[in-house]
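Apart from one protein chain that is not included, each protein chain of the complex appears where it belongs.
Right after this comes chain A.
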Amino acid sequence: MSFHNIVVSEKIAVITEEKQYTYKELNEMVQQFKFSSDDKKLVLLLCKNKIEMLSAYLSALNNHHAVMLISADTNAELLISIVNEYKPYWIVGTYSFDGYRQVGLIQERVSSSNTPIHKDLAILLSTSGTTGSQKFVRLSYENIQSNAEAIVEYLNIDENERAIMNLPMSYSYGLSIINSHLQAKASILLTDESVMSKIFWQFVQEQQATSIAGVPFTYQMLQRIGFLKMDLPHLKTLTQAGGRLNEKLVKIFAQYAKEQNKRFFVMYGQTEASPRMSYIPSERVVEKAGSIGIAIPGGDLSIDAETGELIYKGSNVMMGYASCLADLEKGDEMNGILHTGDTATSDQDDYFIITGRMKRFIKLFGLRINLDEVEKKLESEVHTLIACTGNDDKLMIAIDKEQYITKVQDVVEQYYKLHRTAYKVIVLDAIPRFASGKIDYVTLKERCI
């Protein structure tokens, strides 16, 4: 039985700020989205954490279509280019597109395209959120189901859980909360509010949320707003993923959890793995702070002897990537093996510790930012030499001509929607290069950070 096949009951499935929905009522909502067609189609969801969006998602999966989930906040230019490339047959969201007509709650493509979609394909997710490209991760029905089951097992999610969904459903971590809690027949508290808002905490209190999830920035916010001193007797589980949380904060929250009789899970994953790959069992988080823990049930972690790269094996490893419509026809190209791009070591208990990254990307607010892509995009917009570096706190953009600072800032803020505290433009006399002419990123990073 898959998590998206709803078993009708009087149990509470979803709670929004306005209303509660039993599994029976959720099922009725799901039925309102009729994605009926003889062949498999692509459904695009412009996501907000709303009951309608969740229902459309479940209906599309129940009808065995492929679903692409994108944040409703994605900039219009990127949205249009994605629609032009992938030609979804149905779109759910408030933005209206040319070439579509409104049929009830859904926009339907006027001229149907007959591009075949692979029978196993379930979900298409971007790895870089609203800042992204047209590249998507292809996840199969088996991928998401097996990951949901593994998460239920190691987090020990039962039907009494009431998880607050404070991460976007277009984000793999957020989506995994939905999938795993539906799998466990638990309840989901849907909200678009962040931990920085008063309404959020009223919702948590009134609806007695039992778990909360966060990327590293969420934990920085939680610490700043005095979460550790809040009285939250119903909240029993905290989970963290979406990038490395600094060890000091891991220890603070681990200590807090221990004292308050709560569980704190530090986890590791990638959208490419649907997304969860490892976790630290909560009772060992103090002693194992700084590690990514052990593989999830059914998964396997190892280190490539030659390169030191962390390799994951499991049934949750994606089918592959898609960068154009024709890619949706492709089958599994990975055979359950994922090269994570992270280098790692392991300790005497076989807990894994990430030591570095093989590819040029950073993670800001839980989302991956490909430095080469940013460079290319900025160069095409600003028309000057650009070199990017950074760490998981900040994106650093080096230029060699001062007059372009404002222009670079404008593009970064418009296109990547990055807050100004999350990046810095640095003017260097010259961008460091090797004799070959290639940019010397090691020296560049030293000069910028």
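Here, contacts are C-beta pairs under 8 Å (C-beta built on N, C-alpha and C of every residue); 3 or more make two chains touch, one makes a residue touch a chain; residues count from 1.
Here is the rule we use: contacts and distances are computed from a predicted model.
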Protein name as given in UniProt for the chain not displayed, "Glycerol-3-phosphate ABC transporter permease", "Phenol hydroxylase", "Acyl carrier protein" or "WD40-like Beta Propeller Repeat": "Acyl carrier protein"
Residue touching the undisplayed chain, where the options are A:Met230, A:Cys324, A:Ile337 or A:Val442: A:Met230
Among A:Ile80, A:Val103 or A:Met196, residue touching the chain not depicted: A:Met196
Residue among A:Glu52, A:Asp73, A:Glu108 or A:Asp332 that touches the chain left out of view: A:Asp73
Missing-chain contacts mapped onto chain A: 73, 193-198, 201, 217, 220-221, 224-227, 229-230, 365, 413, 417, 419-422
